[in-house]
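Dumping the structure here so I can ask a few things about it.
Partial view: only certain chains, each at its native spot in the assembly.
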């Protein structure tokens, strides 16, 4: 059964959300996005649309865990009676997916369930993989994430802590890798997100309403057009989609080489301290985000524009920060001139 | 067992409710109606009465999911041991139904239940279809919808998100289409409707009490007459019912061809913005509703009367809006004259 | 095991309660009584005593659902392997009963339970009928009805909506008629009754305390006499009981023929509107009640005394209303003289 998904490039406005999602597609270690905003502003549409852009990953063929060859062997995710599994591994390239976690999901559905009888004889085959298996190396999307039950939050935190999902039943313990990019949407009026969980999410973006009449008309028309004939609509945006996908793929390849100079590190440390951030999470987020932006901009070195965008994405867009960014820019220039 | 249903055309007054229900029968993509009002004002009677007017849809014969041929094949809703199912498909035309979801329904009753043993050998046949199966391509009616349990709301939202109902048990996953028109009635004094759910409903109508003595007498008399002999009563309104049914069927055929001009799109965008609507849902609702009204009025092009009625149905009837509609009318005329 | 029931005619005072109960015995479509009052005022005694007066109904012999021949065939309430069930039906005449629904009843006990295995082969025989089966065509009595659990209220509402009880388990669905007269007693100090439920009850009566010394002594004496020797006590009131039963039976036969003139309909519409009633339930209740009172008074046409009593029973006894009834009386007279 095929779901009809709205093309990402057909989304009108919402540049910060789109950028944050793209950056995570390039660099999963940014650690996901939390999108906050009123209902009806297209948050969920954007996340679901991302599915159409995601790069391909190499996986062991038919693996329900989307594992690469190394993890396959490390976790012994093969039949226990296979003699020489290493030679048999067939690989496949499949696109990353957006896996949704519904608020009402049961623990078993998320973790997977284990057939104890079978587990004694067949090992990993006794596991009926759950959402965390499907979400491995993919995007795990939770709408209304702030309304998620506490015990489900615990499960996500357990898995996220080491990137492993461990299923234990009656003394039998089976594990598989579970590294997901967590994307959540929420309406802050309906309650706060539990601190432990928001800590696990790299970027936090606030949606703003669109008040431009032309954009609003365009949204209406596109939405109606899409609902009338989604295939034709997708066709219309195919070119743009492919272009963006290519740019993402290039950035993925470039990312490893991107560098940042020492001065910029100090800038990051100062600005988060002034901003009053708890701990060191913001520092590390800005660092990774700025490198990913550089890659997306096809830079091998983070420049001050990349950095400024990263700071805005991580710390938000407030007046004080804008001014500080100016000061920092001067600071950078003075230092760079001093140092040179 | 036959339920005795009150004829829709015998309902006295309540024009907006009746119109909203009719429009959904013509164009399910309007997305349902939420009817708000005090008890005893005939909300439920109106919804149930709609059943007598609904058009026929073409379904695969005896399908518990009311699917058309395409969905039947796409979802593989046939016995797994059938050799060449495509040739065997018999089709049938049956009227749409009003399927009720009682507040106390269990999850299994809504989603359907799965016989795991059987599922391995017989696929879809292992599914005991639930309310969501019956509601596919039909009207799903929930009385006191604001009192529905949160986990049931989750189920509805899951199904509504992609128009699919997925039943997962112990790793077996079976899915069938689940596209329903959601109609709910509620008494706002008994609590608000959860935002995620009201977002899924296209039109929101407030019932007004009837104070006209003649109408009240007519209601009394008709109700008593109906209770005394419902068959005779239905006979009396048969002609009127058939006339309305015909008009609905005509509108369904016309709908595809209905167009709206650009200026009207701008009018929609402006008025919702002034009205302070969150997001873009109102814009899209007005667009679809105005086209459906046009079809019901046998117009191929939305005119300003169609549009004004659509705006009133979507945004409600308040003084400010009425005046704005006048301004818009002038606006439209000026523009149209300017443009011509 | 025989329960000793206090004779209805031995109840001292409480005329409105007794009248309301009698009217329902004559005309079930009035829709039950809700009796409100302090504890110890004999509410429950009155309801239980009604059992001694109830008319006989014709049922299919030994039917646990108390069905008549038509329902028996319509619902296919016979063994699935019977060849020609229609010829075998034996009928029986049994008195209506007062079936009590205890506050702590389980869902299964109310709806009935289904033996799934058996259901496949034996149809309706797999159903273990519940309280709703016993209550069909009888009086369903709930003491402290305002304290009933919400899920039980839901069940009652489901059954009351179409007069059908549907038992669904694992995709098997069995239904039987479930048309009951709902009688509830409650102490308003212990909480309100849920609106959906009170809407389903035709008449609402408030008990008043008895302050007349002679009546109080009579109550004491009769109660003690009854407790000392209930059989002798019942014997003493046998004549009066039979007389009242006969009058009820006569009224049942007359009811079909009773008429009401147009003017009176207008009177009803006006007075409920002035009284500020939500919706149209009061209008219809007054209409039915006045006709039933007429039948009990052996009138073929509702007169103004019948109507006034009906209005008092439905809308309650307040000063304003009493005066309005005077006005209406004049109104009626003027009109009648004008019209004649």
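As written, the chains take the letters A, B and C, and residue 1 is the first residue of each chain.
Keep in mind that, in the parts below, a residue touches a chain if its C-beta (ideal position, glycine included) is under 8 Å from a C-beta of that chain, and two chains touch if they have at least 3 such contacts.
Note that the structure is predicted; figures quoted are calculated from it, not measured.
This structure file shows 3 copies of a single chain, while the whole complex it describes contains 6 copies.
Basically, only the chains that are shown with their structure count from here on.
Viewed as a contact network, the protein chains form an open path, each link joining two chains that touch. Here the CA centre of subunit A is 36 Å from the CA centre of subunit B. Between the Cα centres of subunit A and subunit C there is a gap of 63 Å.
Within subunit A, not a single residue touches two or more of the remaining chains.
Subunit A makes touch with subunit B in their complex at residues 1-3, 38-42, 44, 102-104, 109, 112-113, 128-129, 144, 187, 190, 209-211, 213, 216-217, 219-221, 223-224, 227. Residues of subunit C touching subunit B in their complex: 29, 74-75, 151, 154-155, 157-158, 162, 164, 168, 170-171, 175, 177, 195-196, 199, 262, 265-266, 268-270, 272-273, 277-281, 283-284, 287-288.
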